[in-house]
Every structure is written in C-alpha cells, then in structure tokens.
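Here it is, the structure in full.
Excluded from the complex is one protein chain; the other protein chains are retained at their positions.
We call the chains A and B, going by the order they appear; numbering starts again at 1 in every chain.
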Amino acid sequence: MTISRLAIWAGAAAVALLGNIGLAAAQNVTISIWSGGTGPNDNYRVDAIEMAADILERERAIAGEDLNITVEKKVYPGWDDFKQALTLAAEAGNAPNIVVTGHEDIAPWSQSGLIVPAEDYLNLDAWPINDIYENLMEIASYGGVVYGLPQDAESRPFFFWKPHMKAIGYSDEDLEALPARVQAGEYTLANVLEDAKKMQDAGVVQPGYGFYPRPENGPDYWQFYTSFGGVMEEDGKLVLDKAAMQRFYQFFADAAAAGVTRKNHIGTPTDQWYSEVPSGKVGIWHGGTWHYARYVNQEGLQDFFGNVAFTLIPAGEGGKANTLTHPLVYLLTSGHGEEQTNIAAELIKIASEPRINTLHAIKSAHLGIAHQQSNIDLYSNDRWAREATERLLPHANAMPNNTNFGDYWSAMWKGLESAWTGQKTPEQAVSDVEAELRNSLGEAIVIR
Amino acid sequence: MNGHQKSWPIILVITILSAPLVLAYAYLFVDTVTNSPPGSVVPHEFTLEHWSFLWQTRPGRLSIWRVTLNSLLFATTSAALVVVVSSMAGYVLSRLNVPGRSFFLAGVMMLHAFPAITLIVAIFIVLQMVGLYNSLIGVILVKAAIDMPLGIWLMKGFYDTVPWEIEMAGIQDGASRLTVWRKLVLPQVRPGIFALALFAFLLAWGEFILPQVLAPSGNAQVLSVYLASLIADDNNFDMALFKSVGLFYIAPVLVLFFVFQNYLMNIYGGGTKG
C-alpha cells in the first residue's frame, strides 16, 4: 500500500510540475489533416479544422492555457492516390492526425489499427455531437464503436435535362410529377432507356449521350444493384444476389447495345463529364447532390432548376427506387501522442458545429449532418439543400462498414466494366464475379 | 552511301510515318502560346495565359519552382550516384580479378528482369525500415539502384575498349591499381561516363511511378508527379495548361538532347567509343 501511495504522490507531483510548465510556456501543436476526393468546392472539409483550431485556442486561453495550433492541410482531388498515399504513410508511421475519407474505410482501418475510436476521446452526449443525425453516427461506427464523426452527408439523384424531356413530349406538369412517379416505381430504369432512345431519335442529343452515367467507379453503382433488388449486407455479412447483379449488369449492357450509352463511356475524363452534362449535351444522367455546386459554381449553369429535374434512382425489375448516401467522416489516426490526438478530437468536434458544417454543406451542395442546421438561415434558405433533403434522404441507403467490402466492390466494378464494354455477357460477368468472390472471400460472403 | 540509288521514295515514306510524331511535338509548342477556336486545330490568337502557372501557385499545390528544384535534385543526384557506382563496378567487371566476378556479371544482366514496379511494395518496406519513405533521398537511392544494372553494363563495355597496354604501362611505372584506374583508365572512358550521366539524368528526370508511390507527399514532389496529378485532377481540364507545364518540363530534356545527341545516340553502342 505504501508503495502505491508513494506512486500517487509522485504522480501528483509530476502532474503539478507539468501543469506549471504548461502554464509557463506556450504549447505549440501541429495538427495535420488529409482529405480525399476534395475539389475546390469542398475546401471547408479542411478549413473547418482551421476555424475549429481558432476557437479551441480561444477556449483554452480563457481556461488559462496558452495553446498554439498549426493546421497542416492536404487535399487530394481523387481517391485512388489518396488511399494509397495514406495507407503507405500510416504503415510508415507518418499518418496525419485527422483523415477525411469515406465511411467504408472505417472497417479495414480499424482492424489494421490505423485509426482510433473517436469515442475514446469525445463525450458523445456533448454538443454538437448529440445533435448529429443518429443514422449518420451509426454510419460512422463499426461494431458498436463510434470511430469518427460524420463530416457531410449527401445523396445521389438521377438528373433529367428538362428541355430534352420536353422535346420528347413531357409537359411541365409531367416533369413536376416525375419525382413522385419514380418514387412510386411507376417510372423505372426501363423507361430511362426508352426516353434516352427517344431523345436520340429526336436528334436533341447525339448517339451515346441519351443516358450518360458516371464514367468511373463510385458508390453510385451500388444504387443500381439495389434498384434491381440487390442487398449489400445482411446481419453483418456481405451478400451477393446473383440475379440482381445480373439484371444490373444487363441494364448497362442493354444501354450500350441500344446505343444510348457509349460502350466506351468508362474512362471518359471526369472533368469532361462534369462539363458536358450541365451544357445540354446530355439527356439523362446521375450524380450526387454536390453536382449542383459543381454545375453552378464551376461549369456556369445559370438556371439549374429551370433546366434540370432530379429524382431518386428509378426502380428496376425486382427492386425499389432508392438513393445512396456516402457520408465522409473525420477519423483520428493512431500513432500520435495522447495530447495531440486529444486536441485533434476536440477539433473535429468543434468543426461539427452546425454553423461551421453548414458552410461546407451549402458551398459544396452536400447535405447537413445535424438537426439544428435547418435552423440556420444559410441552410434553410437554400432551395437545393431543402429539396434534396426532403426528396432523397428518406430513401437513402449506405454502403456497409465491412472489412471485406473493398474486395466485393472491386469485383463488382470489374464485372460491370466487362459487361458494359461487351468483353463478357452479363451472365458470364456475374459468374466470374461469383468465382472471384468465392475464391477471395470464401465464407465471408453469402452468395445466392 | 549508295548515292547512285534513289533515296527520295524512302525519305517520303519515312516522312509520312514520322509526321504524327512531329506534329504532336510541334503542337506541344504551338498550343502553349495560342488559343484555337473549339473544334479547330488552327490557332487564332497568341496568348501567354497558359503559362501563368509560372508566377501563380495554384491553391493546394506546391510552387512550380519548388517542384522543379526537387526534380533537379532528384535527377542530378541519382545520375551522379549511377555514374559513380557504375564506373567503379564496371571497371571491376571489365578488368579486375575478384571472386564471383562472372557470377556478378550474370547477376547484373538478370537484375534487368527485376523491375521496380513488381517489387514496389517490398521496396516500400525497405525504405520504411531505413526511414526514407516519402523522402527525396529514398527515391534517389531506388532510382539509382534501378538504373545501375544498365550503367554497369555500359561502363563495362566502355572499359572493355580501353587497351590493356595503358594499364600495363602504369603498373610497370609502379602505380597502384587504384591510381591506374583513376589517373589512366578513367580519362579514357570519359565520353562514356558523360553519356551515361546524361542518360541517367534523363531517365530520372522522366521517372514517374517511383516518386508517385514512394514520395507522394507535397514536399518531395517532382515534376512528373506534379503534372500527372494536374492531369488527373478532375477540376481543371485544360489541355493548354497541361501542355504548358509539359513543355516547361520537357524543355531541359530537349535542350540536352539537341546539344548532346551524339553522346546519347551512342549510348547503346557502348564500347564503340563515345
């Protein structure tokens, strides 16, 4: 007993001493943040941390602490290079303190120990965390542990170029009613191909521009799998629904065969795609809420609502209309000092302040993360945020947080690519995906 | 030679075949200082706007000058390393009697079959172990190591052409082998060393995948990675900008090439002297 008491005394003395030193000298901390998939409209992903640092410094100053935070920001416009660089840097022990990435990275990165649970550093009942939507907090968790804080939310709509729709016989009322018809399952993916074909036949768009999907891999494509009745995960286990996957592949093979989508569409430079769709060159396409910001801020689309109608992803055979939300999350990485991670945790908490997050939500046309954002004028006055939230968010799914999801995703995309470009028939493609997944995942995936 | 045979048909054929290449390089120059109406290849105005990257640093990117300095450091240091290591090892393989010499020479040939990319994960681990991941020094070492087999091979070829008599004479005069190598043999292969240095410099200057994987973070970025990330960024599709950065990047290469083409074109003739 005496020994432990001694230890306590020594500990207390050390704490007192350290406290004094802390008071005497300014504490300089450098917090680094890397953000993936971040373009010019998304600067508040990292700038919010800077704003938070300013607030935290003031808070600490009032508490009598001289804290000086330097924020080092690094953004990557894409994902492939970002994830490669981050993973290797983490292996080398040089991970940044804070990472902004897709929530699906939580599962593998928590297993490898790259990230630490945010709940180890944060009071989840404190403002503003207690105001964040419950389902988003779940998306930022894995196995019941909150690993990160949601940085944004979004959903991924289908877009229709109104003038072209009118050219093939839609009236303003029809277009007004379209979102509801899509939601009810009356307007399906089959109609999308029909209308795209009509537009091309009418000559309002060039061949291959009737239906002009995302030209690269992305979470978007899971929406189509879901539209055809597919399920990604059930009870924590990945699921491959072969029939749904085949219908989904068939849809894109059909689109290419009918000539409404170019067979070689994949690999079109993304910047070219972004500039073509809001210019009236395209009939129907799909994207994400942030496209609004891109079209209006960067691509010079003057009258978005006059030209573009948006809906859920229409249903296909065997499924329902849906959309996908792919929230990015602030994650804390391991391998830093306790106090540094503590400060990083404070920063992501403060950055989740509704007013700060709203800057990002509106500038980049993502959706808010917290209830109170609807009480902030900037947010509630924004037509896009309001309509997209109401129309889309209630029907949004998310990709599962599952360690093996990356394997599944890569296989799904490879199969789609080969069916789309005509390298394989949809049937062959699905059977190859099945073989690949049996091979690589074994019992970790349910195939049916 | 063979002047009495007509050569113009051949020249015509090869001119047609070369046209696309010449055109592509010609437009590399033209497009950086002009604007063309959409859908046309004939420029209608002169402009310097595409070169603004030289004096305006784009947000979130390093200054082009910093990147250029990195490239310069990377290419010169790695070339120097290749030259030093190869001229030492090449001499041994050409002249000296060390155990395992033939084994080493065969090994050098085989190293060509071990390209960086297949081993890059493992190379990453090695760099990480010695603490050189994400540093310019790390990439320099790897690049030098990868170009070294070719360097040794070329240097051996150059040494092979040096007459033995020179060394014999040196030894007779009582000089050590080290002195003979430094004072008598090295000057003989100077053109070879120069050619190798140039070649290694150009190889490193153009290298992309190694710095991309092994030194991705900002401060060690080199021009190839800078340009590739500019092209890959889907927020700024601007072919004229890409080309201007590209021309800025390739200009030193072209200058070196046109001035020293004789050295470079003889690189594969290693052995037939400089």
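Everything that follows uses one rule, which is that a residue touches a chain if its C-beta (ideal position, glycine included) is under 8 Å from a C-beta of that chain, and two chains touch if they have at least 3 such contacts.
As a working rule, contacts and distances are computed from a predicted model.
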Worksheet item: Looking at UniProt, which of "Integral membrane protein", "4Fe-4S ferredoxin", "Inositol-phosphate transport system permease protein" or "GntR family transcriptional regulator" names the chain that isn't shown?
Response: "Inositol-phosphate transport system permease protein"
Fill in: Hidden-chain contact residue, picked from the options B:Val33, B:Met148 or B:Ala197
B:Met148
Worksheet entry | Listed residues A:Trp79, A:Phe304 or A:Trp384, member touching the removed chain | A:Trp79
Practice prompt. Identify the residues of chain B touching the omitted chain, counting contacts across the whole complex.
Written response: 1-5, 7, 10-11, 13-14, 18, 20-25, 27-28, 38-41, 84-86, 88-89, 91-92, 95-99, 101-102, 104-107, 109-115, 117-123, 125-126, 130, 141-142, 144-146, 148, 152-153, 156-157, 160, 164, 167-168, 171-172, 176-178, 181, 202, 205-206, 208-209, 213, 223-224, 227-228, 231, 239, 242-243, 246-247, 249-250, 253, 257-258, 261, 264-272
Practice prompt. Pick out the residues on chain A that sit against the missing chain.
Written response: 4, 7-8, 11-12, 15, 79-84, 87, 91, 104-105, 107-114, 117, 119-126, 142-145, 206-207, 216-218, 236, 262-264, 266-269, 272, 338, 342, 403, 405-407, 409-410, 413-414, 417-418, 420-423, 432, 435-436, 439-440, 443
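Definition applied: only the chains that are shown with their structure count from here on.
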Worksheet item: Which positions of chain A touch chain B when the two form their complex?
Response: 39-40, 73-75, 77-78, 81, 84-85, 88-89, 91-94, 269-272, 274-275, 298
Worksheet item: What does chain B use to touch chain A in their complex?
Response: 59-60, 124, 128, 133-134, 212-213, 216-218, 229, 232-237
